[in-house]
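Starting off with a structure, shown below.
Of the protein chains in this complex, all but one are displayed in their positions.
On to subunit A.
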C-alpha cells in the first residue's frame, strides 16, 4: 500500500491555515469563497510547494485528513484496464458511511471508472479488467462468492443522464423490489413505491399520475425518479455519476438538497465537475488526475488548503 497518511497535526505543514473560521459551511450552503482566498494567502504558497515536493517522489495519494466514523468501502490498489490500456492506477481510498464523498478531477481522469468498480458495473463492459481489493463492510466485493447481481442491490447507481425505463412511474420504482422479490403483496408494493418516492422528494409531484409514463416527466423529475428507483431496494451505498450535469440550476438545487437528506441513511459517492457542487454537498473529497488518486480528505480541508499543487490548480480552475 502506497498511501501516505498524515496522521497527526504535526505532519501537516502550515497547520495554521486549517483555521476553522475559514471553514466553508457544508451541507447545502454556499460556495467556498475561501477557495480563492486560500490560494492567495501568502503563506500558502510555501506550504503547497513543500507538500508537492514531498509527494513528487512517487505517485502517492496525499490523505489530507483521514475519515472519521466507520468506513463503508475500502479500496486498496485498485487498477482498471480497458482492453489492456490502464485507466486507473492503484487507487486506495476509504469511503466512510453516512457521508457524501465527492470524486472530482478533469475529464477522463477515471472518476466514472472508479465509481463503476464499486458496484462491479465494469463487469458489463467487455474488455474491462479490475485488479486490487475493494472491501465493503470488510468483505471483498470482487470475491467469487459475491454475486454482482446481489451486490448491485446493495449498491445503487444514478447516471449522468436520467434513464427511467419507458414504463409507468410506478413500474419504474417497483422495478428493483420486483426483480429482487423483496415484496409480494400489491399493497406492500404500493407502500414501498410511495415511501421511495417520498424520500426522493417526488411524491407530491407525481402522486396523482403514478400510472402515466415516466418519459413524460421533466429532466429533474426523471433524475429524482431514478434516485427513487435506486432507494426502493433499500441499498447501503448510492453511487452518482454527475447526476446534475443534464439539469438546470433549479433542478440541480433540488437534487443537491435531496442528496443532503439521503446522507443520513446512505453512504453516497458522487462524481461531479462542479467545484461548487462538491463543496456544497460533500463532506469528503477525492481528487483524481490522470487515473491516479492525487489527494483526499475532508472537503473543507481540500478546498482550503490543498497539499498538492495539482489539486490547487484544479479547484481554482487553472486546468481541467
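Some observations on this one:
Simple rule for what comes next: a contact is a pair of C-beta atoms (placed from the backbone, for glycine too) under 8 Å apart; a residue touches a chain by one contact, two chains touch by 3 or more; residues count from 1.
One rule holds in what follows: contacts and distances are computed from a predicted model.
Choosing from "Acyl carrier protein", "FAD-dependent oxidoreductase", "Phosphate transport system permease protein" or "ABC-type quaternary amine transporter", the protein name stored in UniProt for the chain missing from the display reads "Phosphate transport system permease protein".
The residue from A:76, A:167 or A:265 that touches the chain not shown here is A:167. Summary of contacts with the chain left out: across A:107, A:126, A:145 or A:187, the touching residue is A:126.
Contact between subunit A and the unshown chain involves residues 119, 121, 124, 126, 149-153, 156-157, 159, 161, 163-167, 175-176, 178-180, 215, 226, 229-230, 233.
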